[in-house]
Each structure stands twice: as C-alpha cells, then as structure tokens.
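Apart from one protein chain that is not included, each protein chain of the complex appears where it belongs.
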Amino acid sequence: MSAHAENINYFKASKGFMSWLVTVDHKRIGLMYLASILLFFITGGVYAGLFRLELWGPLPGFISPDTYNHLFTMHGVIMVFLVVVPGIPGALGNFLLPLQLGAKDLAFPKLNITSLYLYWIGAVIALFSLTQGRADSGWTFYAPYSLSQNPAVLWMLVAAFILGFSSILTGLNFIVTIHKMRAPGMTWFRMPLFVWALYATGIMQVFATPVLGITLLLLLMENFFRIGIFDPALGGDPLLMQHFFWFYSHPAVYIIVVPAFGVVSELIATFSRKDIFGYKFIAFSSVAITIIGFLVWGHHMFVSGQSEVADTIFSFLTFFTAVPSAIKVFNWTTTLYQGSIKLTTPMLYALQFLFNFTIGGLTGIVLGILSVDIHLHDTYFVVSHFHYVAMGSTMIAFIGGIYYWWPKMTGRMFNETWGRLAAVLVFLGFNLTFFAQLIMGSQGSPRRYYNYLTEFQIYHQISTAGIVVLALGLFMALFNLLISLKNGAIAPQNPWGARTLEWTHAETPPVLYNFTETPVVTQGPYEYPTEKV
Amino acid sequence: MAEVTVPKEHEVAHHFDDLEQEFESHRLGMWLFIASEIMMFGALLVGGLLLLYKFPAAFAEGRAHLDWRLGTLNTFFLLTSGLTMALAAWHAQRSEQDKVRRNLLLSLAFATGFLIVKYFEYSAKFHHGLLPGNAFSGHGFTDPNAHVFFGFYFVATGLHVLHVLIGMGLMVWCLFVSRKVKFTRAYYTPVEQSGLYWALIDLVWIFLFPLLYLVA
Partner (left out) sequence: MENLPGHTYDIKVLVRVYVALLVLAGGMVVVSLAPLENIAGLDWIDLHVLKGLVIFGLATIMVSIVSGFLMGLRYEKSKLNTVVFLGNFAFLALFIVFTWADIGFRGLVYPSFEEQLNWESPVDKANKAHAGESEEAEEADPETPAH
C-alpha cells in the first residue's frame, strides 16, 4: 500500500476485482453484503411471485402441489436466512458502524471478511440444495417432517447452520467495536440510535443464534444417526425441537426488526431536523426488547400440544413485548411533531415504516392472545402479520436506509422524483398484497395450502395484483439507484444536513481509514442548531 | 524449522490506537465467542437435563453402562491441561518462550490422553451395540427409551471431542507463533486466547461429566 493510501477515497485506494475479494475494509465488505443481499432479495421475490401467480385461481394452475411446497420453502429460507437476518447489519451496519463511532474500522476486520465469506458459502450451499431435490419443510424445519432424510432439506440445514455462524461473528464484531472503538468524546449517550440498535441486535445474535446452531446440528444428527431426541418414532419429543427452534427464532424476529428501528430513528431525526424525542427511551427500549424477546418464544406453539401452563405463561409475557415497541412508535411520532419535515425519498420510507410497523405490531398482539390464536394460527393472518414486520418494516427501512446513505456510499445523488414515485408504488403494492391477506386470514383461510375455497379468490387476486405493483416499485427504486451511479450528480459531504459523524466528519465517499484525523465528539448525534421563529 | 529465527515484537494493528485497546478488544471478542459456544453447549445440556427429567429410568440404565473411572480419569486430564495452559499464559507474560512451549506440549499430551480414553470408551460402546436409535442392539435393557441416553451421549461427547480437537489445533498454532513473535506482558494474545478457549472445553466437561456419568 502506498504511503498515503489512507487519505484516498476507499474506491480508489486499491484497484481490481481481487482487491475487493481480499479487502478487510468494512466499507467494501458492507457494499459486497449489500449487493449479495439485494440479489437474494430479488431471488426470494421471484419465488414469491411464482406461487402468488399460481394462487390467482383455486384450481391447479401451472405449478404442481409439490413444486408449490418447494417454492414457499425456498422463499422462506432465502428471505429469512439470506436477506432479512443479515440484511441491515451486514450491509448498512458494516458500512456505517465505524463511521458513526469515529473509528477506523471494526474491531476485527479479518473476522468481518470471514463472516461475509461464510455468508457466501451458506448461500452457495442453499443454492446447491436445489440440485439435490426439493426442500419442502418450510423455513422452520419442524420435526418429524424434516427428519424424512430429504437430501435437499439436509443441505438446507447445513446452509442455515453456516449462515448462523456468519451472523454470530457479525454480532460479536459489532459489540466489541461499540465497546472498545469509540472516538474520544463519543460517550454511550452520544451514540446515534442506529448504533444502539446494532448493539441490541448483536446481543441477540451472539446469545440466540448458537441455539439455532445446536438445533440444526441435532436435526442433522437425528437424520443421520436417529438419535431419538426429537423423533417421535423413536420416543423423542418433537416439541422439544420447536422449543429449541423458537428460542432462537423469536429473538430472530428482533434481530430482523431492531436494526430497522435504528435506521428509522436516523431518518426521522434528520428529516424532521430535530433532536429525537426521548433518545434514552428509544435506546433502552431496544435493549428491553432484546431481553423480553427471550421470554416469549412459546407463543409460536399455542396449538402444538404444548402444556396449558406454558401456553398461559407465554401468552401473558408476549403482551409485554408491545411496551418497548409502542414506546418507540410514540417517540418517533412525537419527533415528527413540530419538526421541519422534508418529504425526501428516505423519509417517505420512514413514514411507510411507521404505518406498516403499527399494523405489524398490533396484529402481533392479537396473535398473542391465547384464545384468538387458536383460530388465527396457521392462517394468512399470521403470514400477513410477519410480512408487515419483516417486509413492511424491515425491508422498507432497509430501502430507506440505502437511499439515505447512498450518497455517502457511492458519492452520487439519486433522482428524487423517481425515488419518491417508487416509494409510493412500494407502499401501495405492499399494502394491497398483505392487507388482503389480513382479511382473508381473519376469515380463516389457512396458509401454505395449494388450493383454496372460491370465496377467498378475490383476496388472492388482490394480493397477486399487489405483488405486481410492489415489484414494479422495487425495481424502479433499484434502477433509480443504479442509474445514479452513472448519471447522478456528485454528492456533497452532507447533503441532508445530518449531525452524525459519517456526514459531518467523513468525506463523501469516505477515505480508506474513514477520517483524515480522528474526530473528537463534543455533542449528541441529533443536536441541530435551533432556529429562531 | 531449521533456521533459528529471533522472535520479533508484536506491532499494533492499524485500526487500534494502542496495545491496551487491542488487548481489551481481543479479550472481549474471545469472551463473546465463548459466550456463544456456551449457549450452544448449554442448550444441548438443557436438552440433556430435560431428557433426564423425562426419562429418569432410561438415564439410570444408560449410566450404568458408562465407566465412572474412565470419566474421572478424563476429568483429571482436562483439569491438568487447563492448569498447564494457564501456566503457559503466565510464562508468556514474562517472555519465557521456552517455558511457554513446554507447557503447551504438556497440555497437548494431556489432551491426547483424553482422546485415547475416549477412544476406548467409544469402542466399548460400539462393541456392545450401545448406539443411538435403530443402530441400538444392546441387551438387558428394560426402559423403552434407553437408546435416547446413548443418542444424547454420542452427540454431546462427540461435539465436545470436536472442540478438544480444535483446542489442540490452537495449541499447535501457539507453538508456531511462539517461534515468530516475542510474547510480552503487553502482548501474549495467542496463548491467552487459546487458554480461554481451552478453559471453555473444561467448563463444558465439568457439566457434561456429572450429567452423563454421575447423576441418576
């Protein structure tokens, strides 16, 4: 590396395809994550598109029932393990965490590139499973169906295991970085809320993901050696497997959505040009969600044959998860109040997030009610609920975040008009797709069925039409960004007038080691100069 | 390595301000990694405890087919290697490279002893058909869930043995590093981290040993 390479922008610091593959620069790793995740988002979306087209009519269409099972399994596995779980931390978190803290890099740059490679290896294995048959267990791999020694399911288990490892290493890296790598003056309460969110996420990644690891390992062992722990045919307890799985997978819901909380906090503060209302409440509610998130996994098992005692406890505790989420929503809304709101593209996504997350969160409470869940379990209501969270909240915040930090990442401004148009289409498309499913589910239409009663056809058709609009909006948003790479105006250092370090102290795009000199922090992340009225 | 290389002082990585920050980061990182390993093994042990709760008779029958003397011998091997790894770290802080290497070799020897004992235990199980699930062909058992004990036994000890092998790999790595880098009070991270990892293997065994061999 040349003598002053550290003061050259990170694209130009070294050149060539290989220089990206062997890089330890968190910014490049973040961009590679971003590209991979978007690729799999499209892949998972295509799977969804295919089976939604099939569901246009109740009778068998162009897809056979087996293929249908395979398609929704692939959609679930790809979207969960390759898109929403690694999504915001992998792409935005990697790129921004050191910048927002005023550090030169993450604490363990080599570990960081390792987790990217693990992600790729896991992804390749997941794709390889396609050549081994058809995985059809759903993304939850419930025993005993996942014990049927389907080779494709076995490869999927291996893939998810490796992806879990990648997630653990990312979380570990983030926690250490936040504890040990903060710039002088960057106290805990001067950290941007995105950093707080990543911190809470990191705790869950490190403490919950290993349990998924052992679950998948036990499933593999059960498949190969018939150890009899989960397999009821051997005297095992299939519900034990569900406990293991959901001990990870409920916190995983928060691994998915808490980073989105962080992104939205940044967007709302910046585009309201106002100090965020209740900074500490938002920060601590992220941590509170982490803790409560470990206490409620049994609400996925109300109709599984779990004991009534456990049902009651888990239902009761589930209601508590609403408290920190509601605190956040109220604080964001209050931040908007009397702010100088700019309806830029990223802000449109943040507002969509507020709308969708409110629906996603409230439907979750409905599902937590024991007696109601008996009826709504395994209906489209559940499908709609978690899509309002995973897609309507997480992915929407992710896209908003990509738009918001795009100028910093690439040095180019995108076209606002097209960006806003795309955001509106995404909003309409998403809500068409999933609000229809909410109604249909509340009327008892079961999920994952290949066929359905004709009275539900109208909802299926609205839903399928919605996904077309959604796809249109998403591709428009994507092409808008890609076109800006070539045609976009050169971005200034701080186009949004934000107050966090990546905008105020780092160049656009940042230099190799992020800052030409280490920033000294003297104020909070959202302290805007007060304007006299 | 035939040529004699003089160990060099360690240099702080570019993104850290000083040795202290680097050291503390590595230590916290290792602890978090250990935390995730504990969660993984811990979940498995929780599973084991619940199986013990569900099938107490099966566990009692299965346990009767494990030899507590071999288990105790292995506990001794692991605790002793834990001591020698701590001694290695102690000497590393004082730049006594030779003593570091001697302790690493001792740890490797005890770890090997552990594996040898495990080999004899496993082969006895295979010989008597005390295997998981459908492979089970032991006789004289009455509890219909007795095979579950051996399923759990092989998964838990197998995963533990895998970690022993990784830990031994780390010891060998430390032996190589000790020729290249001079350990100091401020920098002995490889030995420190490998020692922490080895202590984790001890911790797991401390719970696994009673769960499998002692409690009924």
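Just so it is clear, A and B label the chains in written order, and each chain counts residues from 1 on its own.
Keep this in mind: a residue touches a chain if its C-beta (ideal position, glycine included) is under 8 Å from a C-beta of that chain, and two chains touch if they have at least 3 such contacts.
Since the structure is predicted, the reported quantities are computational estimates derived from the model, not experimental observations.
Q: Among the chains present in the display, which ones are touched by the chain that isn't there?
A: Per the touch rule above, the missing chain touches A, B.
Q: Which of A:57, A:232 or A:446 sits in contact with the chain that's absent?
A: Residue touching the absent chain, from the options given: A:232.
Q: For the chain that's not shown, point to the residue among A:9, A:306, A:334 or A:442 touching it.
A: Result: among the candidates, A:306 touches the missing chain.
Q: Could you tell which one of B:109, B:166 or B:206 touches the chain left off the display?
A: Selected residue, touching the omitted chain: B:206.
Q: Would you write out the residues of subunit A that touch the absent chain, in ascending order?
A: Residues of subunit A in contact with the hidden chain: 179, 207, 211, 228, 232-235, 237, 239-240, 243, 247, 294-295, 297-298, 301, 305-310, 313-314.
Q: Suppose we count only contacts with the excluded chain; which residues of subunit B make the list?
A: 19-20, 23-24, 27-28, 31-32, 34-35, 38-39, 42-43, 45-46, 49-50, 53-54, 56, 64-65, 67-68, 72, 75-76, 79-80, 82-83, 85-87, 90, 93, 124, 128-129, 133-147, 185-186, 188, 192, 195-196, 199, 202-203, 206-207, 209-210, 213-216
Going forward, only the chains that are shown with their structure count from here on.
Q: Rounded to the nearest whole Å, what is the centre-to-centre distance of subunit A and subunit B, using the mean of the C-alpha atoms as each centre?
A: 35
Q: Can you list the residues on subunit B that touch subunit A in the complex?
A: Touch list, subunit B to subunit A: 14-15, 21, 24-25, 28-29, 32-33, 35-37, 39-41, 43-44, 47, 50-51, 54, 132-135, 144-145, 147-148, 151-152, 154-155, 159.
Q: If we count contacts the way the header does, which residues on subunit A are in touch with subunit B in the complex?
A: Result: residues 103-109, 111, 168, 171-173, 175-176, 179-181, 206-211, 213-215, 217-218, 221, 225-229, 231, 234-237, 240, 244, 247, 513 of subunit A touch subunit B.
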